[in-house]
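Heads up: the structure comes next, in structure tokens.
For this view, one protein chain was removed and the others were kept in their places.
Labels run A, B, C and D following the written order; every chain starts at residue 1.
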């Protein structure tokens, strides 16, 4: 165990040894083991966007084993997916890669301004499938977010009691936010804070833009001149908003970018801003296996500081 | 046990021996035993459409024993029905034909754009009635689908723990879909994916048309030129969307077709596209027993490849 | 035990001996014992319509003992009522008349187009009160019927496990049905089918009129020329719709008819159409005791075939 | 309902209507219906003494249906047996004869001075099998009788809450009683009292001899000159000891007597001493069916006072 991992574990002292053990497994896995940085492969887009939109660009991805194998091959820290995808490879890949079971999902055959999603798996499933943790998406800003927060409350309580990590996807949405506002800095920071306050061990947010959504927040950002010009600064602010960096915050890459350099630049900002890593889905599995391997290789080198 | 059955069972490694045993029973039953193909007789139309619309064309079908006997006589793989119909013959036909208890049902005395149905039986009922599995209908695309997904989550978890198969009818509906969209290819593929991600062992969808419903999907289908001219190609795409063929997908025949050849052509497309079989209700029990037997005989020969 | 009772019991083979015992008790009680026909006295109108509307025509009926005694005096098969009425005489009349505890009720101080009612007693109550079964009203056609069906599912499962009969009142209602449609033939037959599919042992529906409500159904009734001119034919169709006569269907008399001959004509139609009997509330207890006794005497003679 | 039955029911006012209903059923069954007297056929000797000792004298008795049919044919009040025998005919004879499920049994492959027996069925079984009550044997006088009393406490509490009768066989045994003492008058009366105090609805004891076992008791019997010369007097004393006749006490016939007159004389004593009837096992089923029918016919006439 490295000092960095020791330090990170020290932030979670109220958790039981089971949770800490799974946190250790996550942080000591793959090529980033011991660095305190992590890359997670999430594949819930089949449920969220539909299969063709997700897997047609690289048809190998229709097969659930493909993603397990990609996470193993690339030396990532974990693989996260809904029940069906996890079940479809849990035995074949048992132990080879830490898994995070996404406990709720939302499909877009009905598209809401204020989405709710549905809980589609349970903590009990995560135990029987050997996962290190469970994942859950909240939509701060939506009208019925209390349904989500309360469902998450039960999940987090149960997960912690059985030693599982709680990973929260915090995605601002809803009828009172502008589309741009969903990735505004004030909103992203707020979303990170909410997830931490709900008891998340690991929070995943989108990389924030240099915009501000809420008037009440804007006044403060301007009054105190919170640095937000560069992505690095904005990452730093979000990390600060997650209990001053005492909770793990990772950032998502969003839709596939044809130019991999855009992904790398984001990774540099995450690294330099004190972020803990990336959660890279479409940008990897919608590329060919070789391209994805190269992309992950570069990301890992960036996070390890082996390249600038 | 044939190699094909062995291969199919290998896709469900995360399931316990109880589930695999019931899967084996289903796949080794009747005239298609061992082929990996299956035909299931579903009779829930009395509940879904009303008795006269369902049984007047062949009044023998008012009697619940008729359907049990038809499934036995024709050498099918299973019989699926709501609680009342299953109870009405479970003792008399115990062991003679695997049964699937439909756990939810929807009637059309009130017709909703966004139907919900109701859970009308339980996993406990399925055990006491000797069923090999439970069935559940989801309506992806409907406003409150989360209610269905969450009810199904509990059912699937419980069913798997006691060794029962989970068969999911995935029928897109809802106020954001056009009528045509309910059988569009993108929507059908999406519906299959959702059912698989929810943990279904067997997914039943409608045969898809060569239309595309969602704009975001259309772009992808066109960009990647996903073949969809023939029904065979469309079946293949749906099967691919069900974990690259690692989950059993069967197709429903829909309303009674006067020309049996239409049914046979669909069966050929299912077979040639890699589908796992049919669920044939009205097209069989609304014909006379003799005609139904002949229809099933032809379907079985098609699935076995004995006829072109 | 008569051959007819033996035959009826044979339709319920999936039920345990406790259920069969209570079915036997119901069928072997009173003056119709052994005939396979039954008359049940239901008195839930105090809850459903209010006391004055129910009991003012014959003020003796305010007293719960009156109805118990009437059922005993007339040699009926059972007495059905809500918790309060059953409790008020259960000890005094213990064993003298089989009782059915109505587990849900609906009052009309608030009158809905899509009524839900409320569960007002439990299976546990039925056991402690010595009932042979429980009753439950569903309103097929109402918007939230899933609430009813799911409540009934739990009740039926529990009732069967402890050997109690499940008697379902199936009353079509709701905002998509016309007033006439509530007693249309297609709707009545559909309502009977739904109750049977939900697992009811005994179904109670209203006598159907010679009208058809749903367009999709009308086509079928006309195409197959389902006989429906006479009440006898319509009864026969409803009985057929209840699993081809393999579930007990009884018919309600509705509001009090001044001319008892109208009641007798209905009874003749029930008898000749293969119905299993009547559930006669207001037409009896809103008459004087003497008139009610005479009415029941005639009905019993009709059902026994002693008079034409 | 007769006045006598009404009077008997009045002694059990603390019981719920369910218990009273089953008591009514028991008292209104068969040829003794309404008299307040009862004859029960108990067949647990297969378990207690072994099959050959029980059934070899009349080999028809190996078949569990034989005893059901005998109880029906003879017009008895009830049939009592262990789980296996009740299950083996519960459906075929459902409703035809009230049944009492013996919840504990003792075999004699190991013969103890202080027997305990074992609970071999449950109140839940009694409900699913449609029984009117449960039976339980206590052995007052044995070292570990507290185990029995406490097991019975739970059973009685549960049985009463679901409306079942509690019938207690009270058989004094144990290392501090002489063999003769097991049927001594003081001991028999004491055994009846204990069963009543434990909450039994119906108590079954052996007919007492004119002996006294316990010194402390003997002094009292002699001081107060309690009449005990005749069997009638001894029956009267036992009945008095059962809450002054406010609990039903019935008497067992014991081993088969070749001379049926001995059985009849006992019945006369039971009748004249105010006993409530007999529980006649070996004396009936070890005779031929014809002889058993004649024996029961005579007993019934004696209990009804039709013969002296």
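The rule we apply is simple: contacts are C-beta pairs under 8 Å (C-beta built on N, C-alpha and C of every residue); 3 or more make two chains touch, one makes a residue touch a chain.
What you are looking at is a predicted structure, and each value in this text was computed from that prediction instead of being measured.
Asker: Going by the touch rule at the top, give the shown chains the omitted chain contacts.
Answerer: Across the whole assembly, the hidden chain touches B, C, D.
Asker: Among D:49, D:218 or D:301, which residue is in contact with the omitted chain in the full complex?
Answerer: D:49
Asker: Can you tell me which of D:111, D:215, D:229 or D:306 touches the chain that was removed from the display?
Answerer: D:111
Asker: Please give every residue of chain B in contact with the chain that is not shown.
Answerer: 1, 9, 16-25, 28, 90-91, 94-96, 127-130, 161-163
Asker: Across the whole complex, list the residues on chain D that are touched by the chain not included here.
Answerer: These residues touch the chain not displayed: 44, 46-47, 49-53, 56-57, 59, 62-64, 82-85, 87-88, 90-92, 105, 107-111, 116-122, 124-125, 129.
Asker: Touching residues of chain C against the unshown chain: what are they?
Answerer: 13-14, 16-17
Keep this in mind: only the chains that are shown with their structure count from here on.
Asker: Which one of the chains is farthest from chain C, going by Cα centres?
Answerer: Between chain C and the rest, the longest centre separation is with A.
Asker: Have a look at B-C or C-D and name the one that copies the A-B interface, over half of its contact pairs being the same.
Answerer: Comparing each option in B-C or C-D with A-B, the repeat is B-C.
Asker: Quick check: how many Å separate the C-alpha centres of chain A and chain C?
Answerer: Computed from C-alpha means, the inter-chain centre distance equals 58 Å.
Asker: Could you tell me the distance, in whole angstrom, between the mean C-alpha positions of chain C and chain D?
Answerer: 40
Asker: Mind pulling the chain B residues that touch 2 or more other chains?
Answerer: none
Asker: Chains as vertices, touching pairs as edges: which of line, ring, star, complete or other describes this one?
Answerer: Per interface graph, the chains form a line.
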